[in-house]
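For this view, one protein chain was removed and the others were kept in their places.
Chain naming follows the written order as A and B, and within any one chain the residues start at number 1.
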Amino acid sequence: MATEVILPKVDMDQETGTIVEWVKKDGEEVTEGEIILVIETDKVAIDVEAPATGVLQGISAAPGEVLPIATVIAHILEPGEELPQGPMPPPPTPQETLAEVPPSTVPATPVARKMAAAHEIDLQQVNGSGQQGQVTKADVVAVVSSPPATAPDGKVYAAPAARRVASELGVDLNQVQGTGPGGRIQSVDVTAAAQSPQPMPIEVQSSSEPEVIPLVGMRRTIAERLTASYQSIPHINFTARILMDAFIATRATLNEHAERAGEARISATALLVKLVSIALQRHPWVNSSFTDEAILLHRSINVGVAVALEEGLIVPVVHDADKKGIALIGTEVSDLATRARAGQLLPSEVGGGTFTISNLGPFGVEQFEAIINPPQAAILAVGMTQQEAVPLDNGEIVAKPVMHITLSADHRVIDGAVAANFMAELKSLLENPILLSY
Amino acid sequence: MEQEPKVKPKGKKKGITVGKAEAREMLLQMYEIRAFEEQAEKSYMAGKIHGTMHLSIGQEASAVGSISTIEPTDYILGHHRGHGLCIAKDADLNLMMAEFYGKENGYCRGRGGSMHIADVEGGNLGANGVVGGGLPMAVGVGVGLKMRAKGQVILSFFGDGAASTGAFHESMILAVLFKVPVVFICENNQYAMSFRTSDWTTSENLAGLAEHYGMPAVATDGNDLLAVREAVEEAVEYARSGQGPYLVVNDTYRWRGHSKSDRNRYRTQEEIDEWKSVDPIERFRKVASKKKWLTAKEADEIKDEGYARIEAARIFAEDSPEPTVESIEEGVYAP
Partner (left out) sequence: MREITYLEAIREAMTQEMERDESVFLIGEDIGTYGGAFQVTHGMYEQFGPERILDTPITELGLTGAATGAALIGMRPIAEIMFMDFTTLASEQLVNQAAKLRFMFGGKASVPMVLRTPAGSGTGAAEHHSQSLENWFVHVPGLKVVMPTTPYDAKGLLLASIRDNNPVVFVEHKLLYKTKGEVPEEDYTIPLGQADVKRSGTDLTIVATSIMVSRSLEAAEELAKEGINVEVVDPRSLRPLDTGTIVESVKKTGKVLIVHEAVKTGGFGGELAGVIAESEAFGYLEAPIVRLAGREIPIPYNRTLEQNAVPQVANIVEKARDIVQLKV
């Protein structure tokens, strides 16, 4: 059988070799051990000896050719032997397959190509500035040094422990103020934000010095949010005077019913929330949000009710108030306020509001203007109900229970007429609660 | 060239006692070594071997002559050109070839390869990839054997390259100090990779160096199986009887390059051819024939047997399983 001459492996990690020259020619007689050709690896040039004695035949690789190791490149025939027919047998599969480098379709300079590979940059994504769009080193450098597409907005500086606790308690770290070095959020800050923040123990330095309330936690959040709201939202205010006798009568009727049913009494707030939600249902522009791109008219009517706390304020939300009965709203408002004061609200219970009511009537305030709670577009400030002189149609002046309400609206969203129509609707509902069922 | 020993053994010849059976065994081992390494080279060049290898073709007499003098309970500790040493220490050819192929059922489960074949149970404490790395360990083995006092010895093989290391100096000193039963065998194959050993020493000078440490030493014609055997036999007897270490320098030559990427720039074809003419196998065949231990026909049959065994080992190795990646972390620590 003819002896194969193969391109030998002579180096560690060698996968190919280059034919440098054939020392023996096709048809020449060779002796085993005699040098028949020279090959080259990236390390050295090597003489290849004849593996057998005979006639060198069928040289199939020319000088300069680069071939995988173990490729059959010739045969040595003893007398009477013939070259094997057909194609050369394929070389045995090396244990490591040859790395196939697909030709790149993107024209690029070698340096650019190397640099792109080093930085794992897809050349397809690089605009070439060279001839015929060839990608140059400068083009790759530009990509490497350009800032990432997504700006690091919304990056929060928080200790790993704070991140874990925030995730466990469902707290949005963007809403948490850090007390660690450089404002780093610690796990205690997250717990404080999730729970009712405990009043900071303040050491009184001396009676003549002001008491120092650190601007942290909820206090800082309130300060930042209200400043942002007042500075960025053009507020417009509309006040209306409401005759409250029908409202009071309706509430009394409802309470009689509740008492008979052995259920909790209906608070004024509950009735107020219900009536506001119906007004909102009829005036969707007031139940909206302003964003940089668009105005969002919310399909859900989620009414927040501000609750005062010792260290600030929290606004639990009655979701889908328009779809709920007054008794249910009453129960919810009462429950939310209680838990707000105990610091047990869930994040979902303080989020998602589309409109806010701030009622300072119980504190004796006649009338005031509130600052909008973004991203909502409006807030209703409710004053106390008190007897006021009211002229009747017949010219007579009588004392009647009266309440002042003020709508503060985001004027970018809510036009004057829209606000006026909403207020008219709300006044009508408050003065005639029976219209609920209209 | 006439088969004139390059270095003549010192001392007077005692006359080697080799019978027919022993002659047969030694010739077979030399052929197995030659065949193993030729096969290794072929498999390597065909791209079937991942890594490198160092061939000792031309040095067979040193391995077989030396190791034929010891008992199965004795030890050897080798160097990186160690295929021949393993075979002379009765290695299982299948397990050796499987190791060379990096297979799971190789001697070292494919973890060590050509440079680290070992069979601790069989007294082969392993080939070593660091030149001079085995010398201090051999001293320690000697310390242990001396403490156990069962009359065992160890043959510590190293090359002329190791003779220039600090490890050699420290090991000679400690071996003499502790009087350990170690026979150091320097296989001077004339080159440390490309560095010509004769530029700084000779086999005789190396032996002389050992004598300066206080250790008896002898330089032999390392291509003369019987000369090697005689010298090592005397050294082993000396060590076994508790007199301490001994150095034997076998003057020999590797036909092949240092490793496969060697271009032989540092030596001439004439020099290689000269050494090929004192082929240790052919020389032993002549002696065996003259002494009527083996006929030419018998010797040819032995050759065929040796090559057939290696062919069987090749098939065994190629059919053997690869180690699994799941087992990759096994064997780092002993339980």
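What to note about this one:
Keep in mind that, in the parts below, a residue touches a chain if its C-beta (ideal position, glycine included) is under 8 Å from a C-beta of that chain, and two chains touch if they have at least 3 such contacts.
Worth saying up front: this structure is predicted, and the values here are computed from it rather than measured.
Across B:Glu170, B:Glu204 or B:Glu282, the residue that sits in touch with the chain not pictured is B:Glu170. In the complete assembly, the contact with the undisplayed chain comes from A:Arg164, out of A:Arg164, A:His257 or A:Lys323. The chain not shown here touches chain B at positions 75, 77, 106-112, 116, 118-121, 125-126, 128-130, 133, 135-145, 147, 166-167, 170-171, 173-174, 177-178, 330-335. Panel shows chain A; residues 159-164, 179-181, 184, 186-187 of it touch the chain omitted from the view.
Please note the rule applied: only the chains that are shown with their structure count from here on.
Inter-chain centre distance (chain A to chain B, centres taken as mean C-alpha positions): 69 Å.
Here chain A touches chain B in the complex through residues 6, 8-12, 41, 43-47, 68-70, 91-92, 94-96, going by the rule given at the top.
Residues 44-52, 260-261, 263 of chain B are the ones touching chain A in the complex.
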